[in-house]
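Removed from the display is one protein chain of the complex; every other protein chain stays in position.
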Amino acid sequence: MARTITYREALNEALAQEMERDESVIVMGEDNAGGAGSPGEDDAWGGVLGVTKGLYHKFPGRVLDTPISESAFIGAAIGAATAGLRPVAELMFVDFMGVCFDQIYNQAAKFRYMFGGKAVTPVVIRTMYGAGLRAAAQHSQCLYSLFTHIPGLKVVMPATPYDAKGLMIQAIRDNDPVMFFEHKALYDLTGPVPEESYTLPFGEANVVREGGDVTIVTLGRMVHTSLEAAGRLGADGVQCEVIDLRTTSPLDEDTVLDSVEGTGRLVVVDESHPRCSVAADISALAVRKAFGALQAPVEMVTAPHTPVPFSSALEDLYIPDAQRIVNAVKAVTGWTR
Amino acid sequence: MDPVTDERIVPVTMPKWGLSMQLGKVTAWIIDEGDEVGIGDDLADIETEKINGTLEAADAGTVRRIVARVGEDVPVSGTIALLAPAGVTEEDLDAAVQQARAVIDAGVPEGTGAPEVLTAEAGGRKISYVGDGRDGDVVLLVHGYGGDRNSWLFLQEPLAAKFRVYALDLPGHGTSAKDVGDGSTSVLADAVVAVLDALGVTRAHLVGHSMGGAVALVVAARDPARIASLTLIAPSGFGPEINAGFLRGFADAQTRRELKPLVGQLFADEDLVTRQLVDDLLAYKRLDGVDEALHALAGALLDGDAQRGDSAALVAAVGGAVPVTVIWGAADRIIPAAQAEAVGGAIRHLIDGAGHMPHMERPGEVQAAIEQTIARAC
Partner (left out) sequence: MTDTVERKALTREHLLDVYRTMRTIREFEERVHAEFATGEIPGFVHLYAGEEASAVGVCSNLDARDTIASTHRGHGHCIARGVDACEMMAEIYGRRTGSCHGKGGSMHIADLSKGMLGANGIVGGGPPLICGTALAAKIKGTGGVSVAFFGDGGSNQGTTLESMNLASVWNLPAVFVAENNGYAETTSSTWSVASDNIADRAAGFGMPGVIVDGFDFFAVHEAASEAIARAREGGGPTLIEMKFTRYFGHFEGDQQTYRAGEVEHARAELDCLKRFADRVTETGELARADLDAVDAQVTLLIDKAVDEAKAAPLPTEADLLTDVYVRY
């Protein structure tokens, strides 16, 4: 029933439909239109990877290019949110969070609590994450675990075009600050997406593959790598249940725990570094709340504790691949005391 | 088929469930080589993108070869098994298997796919509909509460072999506009009429399920001369008893956990409720405006916990010139099958082992009943 479009197009459509529906929605970021003050074309880029293309002309005055001043314009988006707008600001690469993190975690995240429930900060901060484009150490990190750690923020990472549109519309309508993570390697991924507007709730994980032998919990781009591994394992007779978390804050604990209660074996696949990661968080959840059901130790498949390397040879070793996931599943199924 | 091959070989083919289906898989064979099968016997469990179901035999015979492996994709109309009498040689069977395998291995041919979705306009609302089939009698399929044009996926292709078959999305459903106004069957009937008008059709057979049955009655009562026959499947409005909890619960449900048991109540056999079915319903409910529409419709269908009932009066208004058939699953847990008695002047088909969705649970029997009804029209 739904036509097939890319992840990028799904995001663009979500933004356009919400901007159409609600005039308080504005978009801002570096080169979100592109060409500000330049003699050539306006809307020259529509964002560095084209996500916001076309919105500049469709919604005059509501797509703002910014100088390279993250702390000022991310802070401005946050301030504007307290004053009745619903800004969608772009932090171009999540790796740049260092220059504006205070506005996100000390201001936006804390207003409602610090001000005794009297503030509403409906800001969405979209950001690109993830390795695979040889963009090297300062343009390839995941970092969503840092934001997941902060009370007052919501953290979202869609894995498919259908999820991207529904979660973006939900993020814009949500009255809390949302960090919206887009994996740069997923922009060209295609999938069925309804033309109409729809929302997906936060805190609802998606069981993308059912299976009774092993639970694989994962997120973002690793959902696809996990499905690849699950396909190979299925041919060998090991049926994996693959769970896409979709949002790490709020987190759907029930779906994870229900699955682990059923399979007794858990592998967590997370592209980020292992220390204080989402992988560690989910592992601890299973050990604390499903200990009786576990038949083997939890396995984590993550990047190593290193910055992201540049050379293709190294970056391909850095990013978890299907074989490593297969190995981890075999480790939990083959484990004996 | 190759003229060398014995004509007594009868292929069992991958069915087309729904106009957009291109591939299916056999997930389990129920019969073995050597079994005798009669028409309507269960042959295999089939999984498609949209739904799982059981393939019933369209022909009788001896199963001589199973062609499709469990779990492999087979294009629609591809041969998955061969029936043949004892006299057919092994060589001829092998040749037929080889041909069939070539089709399966070739995959989906270019240019196949869903037919175009057309739109009509009713009271400012966009109404989606699809159609297929041969020239001849026009049949318009009207789904029920929470359904859409794909509710008919087991029937559409088989009926299209004999008639010109259309299915619409009522307002609030599918890809039609989600605004349902006051949620009355009158608003929904306007949409049905709009589709008939857009098609330029002066006379059509209507098949309506549940709320769609009441809608079909409203359309027929407005202009009986335009309706050639009415097939009503578990139609609403024929008595006070109804599963009000289901109607409200379906509108209220927000998660898969909440929705799954409700959807289970639609079927006699809850195993028919696949994850994909629930996911598709959840995705539908998450479209803007759907839950509001469902609440409005439930509000119009119910009076407290009782079903509002003026369908019997509509039947009377339609008059005896229009043949009416009512089909009901004996195990219907949404609207009790006893209400079939209230459909005045109708031929009744009660289907054992079917719940509220006989057109999905026993499509073969429903198809036969529809064809008989159409045949009664003058």
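For clarity, chains are labelled A and B in written order, and residue numbers in each chain start from 1.
FYI, a residue touches a chain if its C-beta (ideal position, glycine included) is under 8 Å from a C-beta of that chain, and two chains touch if they have at least 3 such contacts.
A quick note: this is a predicted structure, and the numbers were derived from the prediction, not measured.
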Among the chains presented, those that the missing one touches: A
Touch criterion as defined above, residue of A:Ala16, A:Val48 or A:Val120 at the omitted chain: A:Val120
Touch with the omitted chain, as defined above, among A:Asp176, A:Asp213, A:Glu271 or A:Glu315: A:Asp176
Residue of A:Gly35, A:Gly234 or A:Pro250 touching the missing chain in the full complex: A:Pro250
Candidates A:Trp45, A:Phe93, A:Phe111 or A:Tyr187 - the one touching the absent chain: A:Phe111
Hidden partner chain, touching residue among A:Ala16, A:Ala72 or A:Leu294: A:Ala72
Residue numbers in chain A that touch the chain omitted from display: 26, 61-62, 64, 66-67, 69, 71-85, 87, 99, 102-103, 106-107, 110-120, 151-152, 154, 174-176, 203, 250
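Methods note: only the chains that are shown with their structure count from here on.
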Distance from chain B to chain A - Cα centre to Cα centre, in angstrom: 39
List of chain B residues in touch with chain A within their complex: 20, 148, 150, 174-175, 178, 254-255, 275, 283, 286-288
Residues of chain A defined as touching chain B within the complex: 1, 162, 166, 194-201, 204, 207, 210
